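Note that one protein chain of the assembly has been removed; the remaining protein chains are unaltered in position.
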Amino acid sequence: MTRFGYFGPSGTFTEMALLDWPAARGAEHVPFASVDATLAAVRAGEVEAAMVPIENSVEGGVTATLDALASGSPLIVVGERLVKIRFVLAARPGMTLADIATIGTHSHAWAQVRGWMTANLPDATYVPTLSTASAATDLAPGGEGRHDAAVCAPVAAEQAGLQVLAEDIGDIKRAVTRFVLVARPHHIPAPTGADKTTLVLFQRTDMAGGLLRLLEQFATRGINMTRLESRPTKHSMGDYCFSVDIEGHVLDERVGEALTGLKRVCADVVFLGSYARADQARAEVAPYNSDDDFRAADRWLGALRDLVD
Amino acid sequence: MTRFGYFGPSGTFTEMALLDWPAARGAEHVPFASVDATLAAVRAGEVEAAMVPIENSVEGGVTATLDALASGSPLIVVGERLVKIRFVLAARPGMTLADIATIGTHSHAWAQVRGWMTANLPDATYVPTLSTASAATDLAPGGEGRHDAAVCAPVAAEQAGLQVLAEDIGDIKRAVTRFVLVARPHHIPAPTGADKTTLVLFQRTDMAGGLLRLLEQFATRGINMTRLESRPTKHSMGDYCFSVDIEGHVLDERVGEALTGLKRVCADVVFLGSYARADQARAEVAPYNSDDDFRAADRWLGALRDLVD
Amino acid sequence: MTRFGYFGPSGTFTEMALLDWPAARGAEHVPFASVDATLAAVRAGEVEAAMVPIENSVEGGVTATLDALASGSPLIVVGERLVKIRFVLAARPGMTLADIATIGTHSHAWAQVRGWMTANLPDATYVPTLSTASAATDLAPGGEGRHDAAVCAPVAAEQAGLQVLAEDIGDIKRAVTRFVLVARPHHIPAPTGADKTTLVLFQRTDMAGGLLRLLEQFATRGINMTRLESRPTKHSMGDYCFSVDIEGHVLDERVGEALTGLKRVCADVVFLGSYARADQARAEVAPYNSDDDFRAADRWLGALRDLVD
Partner (left out) sequence: MTRFGYFGPSGTFTEMALLDWPAARGAEHVPFASVDATLAAVRAGEVEAAMVPIENSVEGGVTATLDALASGSPLIVVGERLVKIRFVLAARPGMTLADIATIGTHSHAWAQVRGWMTANLPDATYVPTLSTASAATDLAPGGEGRHDAAVCAPVAAEQAGLQVLAEDIGDIKRAVTRFVLVARPHHIPAPTGADKTTLVLFQRTDMAGGLLRLLEQFATRGINMTRLESRPTKHSMGDYCFSVDIEGHVLDERVGEALTGLKRVCADVVFLGSYARADQARAEVAPYNSDDDFRAADRWLGALRDLVD
């Protein structure tokens, strides 16, 4: 039976993203305790592919995922899912808001409900937990949680048999987390016309001119960038690489030429996949940068070169 | 008595950074439970200034600090400190490595010792704590820690009366964290010749050409960028601002002109301070971009303009 | 009596441009035999100002003018005129097309009627003359012209008492020549809102990156360039300067800042004037580059700088 991994435990938004992946229906879903462990299982072949969070509209890039993808044996992204984030405050049945002195949740979730807490439970103490789901399961019968309430996804509260004290308590109402399905680099999905490509770019030299030169490789081919994260390369302060998403597929001519340009001017380029966009928004190709434009120019060059003695 | 705040508790690397700040000697040092609370105390005038982490050579930018500085009533950075990060594994006296099943620490610290743990304590379970220091104090007499050992700074282990089981267990031996001293924007330190300026840039439009246009404002004046972090603006996925450090001081002509250029082309520019670099490295001014070059050009323009009827 | 010079003789398009200059009405108009002599008279103070051709829509820049302006004691352009070029073929009364074996005119004019000649007088021989007007006056009674017909302006044919054999014989029907009124740099005309500025830029180094860097000074301030001529600096092959016209006036903030930027990065910048456009087309200021935008940014910077200790 095919196995798909995810950064667990069950009841997290990550599991919800995996449940939304058609090819994973009917397959076994295996939770892992950390992003590192999840990706290690993919690398080891224990699972076919795995779902991990990569970017949150409030908190930004998920550094554990960005770093784990950028190093180690090659992995590629084969798909993505966007999940609307909705937090609830949940407690054991019988508790009321007035009873809540301590609140457990993952630190990323805590960051997203600080406004609500200041307004409604200003004296509550924060207790860090491994995940939003574990904050809930620790409160389930037999759980060893010592906090009074959990901030978690509705499904986690339900699975743990908790009572919801407050709904939709996130400070940003339209918060969305983006998850990616990661696999070993055996196959790249064929282009759909609404694709994204993910790369990690390691600069050769200093930052200022360097990043400008990298971005020019996209700009001169009319390629739109949809995400840019700088990440330290862990050697010394100020030594960065860049994790980027661009519109388009590795088979698109403009993307291919930009990739070879980057390959030349970068110390290294890690290709992390071309895959269908979750929002199915088709790329608007900038004028003079369509595949037809590239091929017509190539034919013209080929005819010239045929004349060389 | 002057009061300086810091992201506590006592025994963290942040306190070490504050202890290294001459003007804070003899002053009262007040710990706060979160970066948000620390900066709120500065904004409220409860403390003169406060030390918070902003960037780690392994984990990258400290998002809580970056976000808290970018929004809310204005604050500025008036100084910075670099602290070499050295983690120890500490436990109650009498414990040995073989006794350690659960390990408490802050999630950022855990990320930096994963390699050592995999090699030495592969079966240990991670217990998240509010800080590295609280992981230690929870194990002190009277503490309610339920973990067997803490990953923390040497000083925190010592203060809590713990026994060090392993020294310097960070996976990256040269890890450094950069801390900034933040104050209300009443005074900007005078230039020293070895200064940095910190900004948050909000783009007007889409990313690709947009970021390129922002970076050009630095490049055309020969200004070197030493840090770039993209941060979501919390409105929607893909809507970013940029937190950047550049070499130079707001009084430098090239920096001033770049700032006005950015002010024009950005939706907003948040000025977060000009201050002496911790490493005291003097900026190498690119040719034709010195203050003298700018002033000579201004005099030439002024003489031309005097001729206009 | 005020004296205005022009590149003569009388009967040329240059005189027509001067006749179209209001301030020159009622003044004495003094022809000179070459562009060099015309500008020398301005430099010597013999004339108040002088009209010379600078650019032709068919032949391009007038190199004698471009070079004479770029070197020597400073001169500035204080105005411009566009004159529609219309050539006639004219001969002594009694001649017919069939009688024409040799044709005199200036080499620039000859270049513009080659098509007509090939079609109508394919066997005619070209005789170079000092100007189109002198080609006509040489055929006037007492003239020593040995050619059979002249290519010249209608007014020159009329003044010389010649008979027009063919009208409007230029190959390009919409040919226009641009003339500039040049004066000593005592006064620059006040801005009209529809102005141009003329510059000569001497690069410091090699061409590729160099020119790109110069053009960026305009592009980053949204300044439109309306003419670019590369001219050898006469030292060695491949050593160029650039003669450019841009939209806007030296008093415009965006133009002023671009000028100081160029002054810094160029080996030299020769300012050749800000003056009203002949076509009175108002500059479209690119967004965020208006004087108000610049001044608002300057006030913001000033307020920041006031905080420096």
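Observations on the model:
Letters A, B and C mark the chains as written, and numbering starts fresh at 1 in each.
Convention: contacts are C-beta pairs under 8 Å (C-beta built on N, C-alpha and C of every residue); 3 or more make two chains touch, one makes a residue touch a chain.
Source: prediction; values computed, not measured.
One chain is not displayed; in the complete assembly it touches the shown chains A, C. The chain not shown here is touched by just one of A:72, A:115 or A:185, and that residue is A:185. Among C:43, C:86, C:184 or C:227, only C:227 touches the chain left out of the display.
Contacts to the hidden chain, counted on subunit A, fall at residues 185-191, 213, 216-217, 220, 250-251, 256-257, 259-261, 263-265, 271, 274, 288-289, 293-294, 296-298, 300-301, 304-305, 307-309. Against the chain not shown here, subunit C presents residues 36, 55-60, 63-64, 82, 107, 111, 114, 126, 128-130, 172, 174, 176, 178, 206-209, 211-212, 215-216, 218-219, 223-232, 234-240.
Just so we're on the same page, only the chains that are shown with their structure count from here on.
Under the stated contact rule, the graph of chain-to-chain touches is a line, running from one end chain to the other without closing. For the self-contact between subunit B and subunit C, the two sides draw on mostly identical residue numbers; the shared fraction is above half. Averaged C-alpha coordinates put the centre of subunit A at 60 Å from the centre of subunit C. Between subunit A and subunit B the centroid-to-centroid distance comes to 25 Å (mean Cα coordinates, whole Å). Chain centres here are Cα means. That of subunit B falls 58 Å from that of subunit C.
In subunit A, no residue touches at least two other chains.
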